[in-house]
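The structure under discussion appears below in the form of structure tokens.
A single protein chain has been omitted from the complex, and every remaining protein chain is retained in its original position.
The block that comes next holds subunit A.
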Amino acid sequence: MSTQRSFFNRRIHSLLGVIPVGFFLMEHLFTNYYATRGASAFVEKVDGLWSLPFLVVLEIFFIILPLLYHGIYGLYIAFTAKNNTGNFGTFRNWMFVLQRVTGVATLIFVIWHVWQTRVQVALYDLSSEQLAQLMSESVQNPVIFAVYVIGLLCAVFHFSNGMWSFLVSWGITVGPRAQRVSTWVWGIVFLFVSYMGISSLFAFAQSDFIQQLAQY
């Protein structure tokens, strides 16, 4: 079995990208969407998540470690490709390149984002209100807002297109028709989830977001 190591590595990379990393991304953006209903709704959801039992274990084994594996092995995959969209400008070949570009971009973004939020929570023992305030204040800066929009679009694209190739790599969508339908389905998912994420960012960026918190 030792000769099939790269097969197992690739399959684990593919699986972890969906469960739990992709699942966590969806949950995360879903929770953030509560920000559009006001700061108190968002803080309530965050407190709900923070009260989960074994939270640290969940974070380590269902977020950090899978993310690290997917990210580091993904870098290896991204940098072993020799992109050739110059000679083969087909839709799928562009998706292949974008999957690698957005993967690297998402990894950089996520490292910064974790530093900016989760690490700060751990370092300064922030409450969910303080975290919401920190987020709101930072995305009111147009540069940081732009970084968040780009990071979000990269992450959602990488997830959506990654789901398309996950279905191929596990032999679920086999024929060209199934793969074409899958392209449309994940295209719609990309648009919808991006809309969800960007509306949350706009909600955070509202100048009265913190004032709502004061009332809370």
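Heads up, the rule we're going with is that contacts are C-beta pairs under 8 Å (C-beta built on N, C-alpha and C of every residue); 3 or more make two chains touch, one makes a residue touch a chain; residues count from 1.
The rule we apply is simple: contacts and distances are computed from a predicted model.
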Omitted chain (choose from "Nitrite/sulfite reductase", "ABC transporter ATP-binding protein", "succinate dehydrogenase" or "N-methylglutamate synthase subunit A") - UniProt protein name: "succinate dehydrogenase"
Which residue of A:42, A:96, A:109 or A:190 touches the chain not shown here: A:96
Residue among A:50, A:88 or A:195 that touches the chain left out of view: A:88
From A:136, A:173 or A:200, residue that would touch the chain that is not displayed: A:173
Residue among A:26, A:58, A:77 or A:150 touching the omitted chain: A:77
Sites on subunit A contacted by the missing partner chain, in the whole complex: 3-7, 10-11, 77, 79-84, 86-88, 90, 92-93, 95-97, 99, 164-165, 168-176, 179
